[in-house]
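Accompanying notes for the structure given below.
Apart from one protein chain that is not included, each protein chain of the complex appears where it belongs.
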Amino acid sequence: MAGKLDIRRWSGVLDVGQSLSGVVLALFLWTHLLLVSSILLGPEAMSWVARNMELAFLSDDGHGYPWVVSLIAIGVGLLAAFHVLVALHKLPLSLRQQKALKSQMQVINHSDTRLWSWQAGTGIVILLLLPVHLWLVGSAPETIGPVGSAQRIWGEYGYLIYLPLLLTVELHAAIGLYRVALKWGAARDLNTRARLRTIKTVLSVLFVGIGLAALLAFLPHTPA
Amino acid sequence: MKLIYTDCLVVGAGLAGLRVAIAAKERGHDTLVLSLIPAKRSHSAAAQGGMQASLGNTVKGLGDNEDVHFQDTVKGSDWGCDQTVARMFAHCAPKAVREMSHWGVPWTRVTKGPREVVVNAERITINEAEAAHGLINARDFGGTKKWRTCYTADGTGHSLLYAVDNKAISMGIPVHERVEALHIIHDGERCHGVVARCLITGELRAYIAKATTIATGGYGRIYEVSTNAIICEGIGQALALDTGVATLGNMEAVQFHPTAIVPVGILTTEGCRGDGGLLRDKDGYRFMPDYEPEKKELASRDVVSRRMTEHMRKGKGVDSPYGPHLWLDITLLGRKHIETNLREVKEICENFLGIDPAKDWIPVRPTQHYSMGGIRTTPTGESPQLKGMFAVGEAACWDMHGFNRLGGNSLAETVVGGMIIGKYVADFCDNNDLVLDTGLAQGFVDKARAEIDALIDGEGRENAWQLKAAMQKVMMDYVGIFRNGPELDEAVRQLKSLLERAANLGVTCKKRHANPELVEALRVRRMLKVALTVACGAAARTESRGAHAREDFPQRNDKDWLCRTLASWPDPKALEPRLSYEPLDVMQMELPPGYRGYGADNAIAHPDTARREAEIADILAKLGDNASREARQQALMPFELPESLRPANERLSDRLHGGVSGKTQLTNDNAPASNTAGDDNS
């Protein structure tokens, strides 16, 4: 069957791609959040993390290469763009579809469908906010650090982006992973599914908590 | 007038109707099916337990063959059936089961090695043969000598209906859904199709066909409580009555199933008892062995239902707001068995009773279940009076059931009868032209339109639902399991008065398209006539035979009543059907009337019985001991079948012993004539 990748099979490839890109993005997201939340252990910890992310251990002067961060930002941006493109055509794009969906959801009470509508809604918010975030850090990678980040978040009103982004992205990622798991058959029975759903909620709450704590932790470092 | 032409028109898209449609289509005839509902919703789907066919794969079916199945069927019918038809049926049943397998039915299969089953309240181990592994399994059902009922868990009807409808879809057979036939178009001798009304748009259409097959099922809903789907209202029988010439056979033969849940009357399959379930009274006592020491819970349905009623009349029923009932105990089968082989039963118990049948006993009571009577046909399925009108399945009185049907023989009749009669229908289409008399068709369309106009625009004030409820109550109260002269006369009197009132029906909802009240009003008149054929037939038949049990005439009377009741309605204004009788010829029988094996042997013998028995002994003696069972059978009662269905059925035992002839030593004790006294139990 190898090599028979005709046009009809694209929908399969795209569907697999959507799941895979989503999983990678979610894993990146949580790693990223954990790294940023190193601020909770103190400014030194965060500086160390930021240095190492810039591959400081490879450079002679120990300052690393800030463009590595820009590269990561570009990579994430591309992956996210792919994810959006494949996901988008599953959303109700026409007015007719939106009406049908709305009337069905009004008549039928189903929590996983509501979860999905949350996922779709948060996806659209992320679509708007993520590019801003990526631009802010990608264009000035050298500023990442306790003070630079604090300035961006609290001094330059970045929290107006970061707070909603944190909330939406954590909901979106956890719901997404839960759905990917079910989609490919991780839950053999309904008890497993209930457990997965609990794990999903715990993950969302946990990471939103960590994220909020980290954002607040930057506050004292804001330059006057 | 909208006219639609086809070669083969089938009214009713249950198993029997679809099977006929497929047979006609296979032979290249244009085929069209009409149905009140989508085909897969037909009442065939509700048959849970299984269909009988003498495959003999399971060790408990070893030695089974057409002869044993034939004998069980005839005895079960209390000698009321047409033995030729019973023979045609028993011969083709294994073929139908195998054909269904090719069409996709996932028959439950035999697993080799030891298996624990419950027989007579005890767990015993049976050992299935290595060679039988993966072949079609069978379970035990009432009134059969062998385990012969092939099944898919307890959804056999569902699986069969889906496989057959899928086959029909694959062949591109159109089903006009939500269409109700109102009149048969005929000229008194030949049937030309039907007038039908679309239940959505209200449009009247004339469907013109070479052959018209009625496959509309039974008439259970003339009773207040019935296991039947609510569409089983006897409309097919009413269509035939409406012609004035076609006859209905044995309408008084109505079966009551022993185990429908109380109060809603939903069936729990006979498989519950076949698999080892027990009946208990209010003291938890297992009472059936007291009445029927040999067959116990697995006596014929009519017998078990009567014994249950007797026991409740002795005050042993469990009191409930809905009257007394008894218990069906399947807890001893174990949860695993219930959750795999009796799943639908479990669902029904959970949803309608809120109980867990693996822990709790199920409240049950005998309830109207099956119509042995129906449109009288010849063995080829055609009406003897109206050429080109066929009937098949429960709608028909093809007459393999006589006065009582064995469990598992109705589902079998749908696909076996459909298979055989379908070929005769196709023959008819080959040999006859489409006759198009638009004037005749217009006449029947006008008649239907006039009836609808009168209901909508007329002055009638009678309410259809009230009349129907009154009729159903009369049938419940006076034409039930036990019957007697005064009550039957009362039933006839009240039904006639209801039929008179039905002339004054009117509807308050004036829509001419989708109008449930109009549908009801059109049906209730027709149903009343059907109910009258049942009540009048029962009142006239002064004997007890099979499911027709007269308290005032408790004996089976072969001398005076070895005959089939025929009902027709020549005068549309009359308040009663015309009854006539068609004798059953003992001298043609392979199995002359004998003892059925239940209760006292008190039948009044037919004068020919002894003569025929002597003749049979003589014929068999002349054939000698070496004659095959097929040769012996042919010598006693030759029967016809379409050529493609004549070959012998191969069985596992043939393969193991070599040859397809079926000459196995296993069958000696089941030879055709070694019937009668008390060998009903093994």
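Letters A and B mark the chains as written, and numbering starts fresh at 1 in each.
The criterion applied here is as follows: a residue touches a chain if its C-beta (ideal position, glycine included) is under 8 Å from a C-beta of that chain, and two chains touch if they have at least 3 such contacts.
The definition used in the following text is that contacts and distances are computed from a predicted model.
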Protein that the absent chain corresponds to, by UniProt name, given "Polar amino acid ABC transporter ATP-binding protein", "Glutamate/aspartate import permease protein GltJ", "succinate dehydrogenase" or "Dihydroorotase": "succinate dehydrogenase"
Option touching the unshown chain, where B:11, B:51, B:117 or B:163 are the choices: B:163
Among A:11, A:52 or A:139, the residue in touch with the chain that has been omitted: A:11
Option from B:1, B:436, B:450 or B:509 whose C-beta touches the chain left out: B:509
Absent chain, residues of chain A that touch it: 1-2, 5, 8-9, 11-16, 89-90, 92, 97, 100-101, 103-105, 107-110, 112-113, 116, 179, 182-185, 187-190, 193
Chain B residues that touch the omitted chain in the full complex: 37-43, 45-46, 95-99, 101-104, 106-111, 133-137, 152-153, 155, 158-159, 162-163, 166-167, 169-170, 175, 177-178, 200-201, 229-231, 263-264, 266-267, 321, 340, 343-344, 347-348, 351-352, 354, 465, 507-509, 511, 513-517, 647-652, 654-655, 660
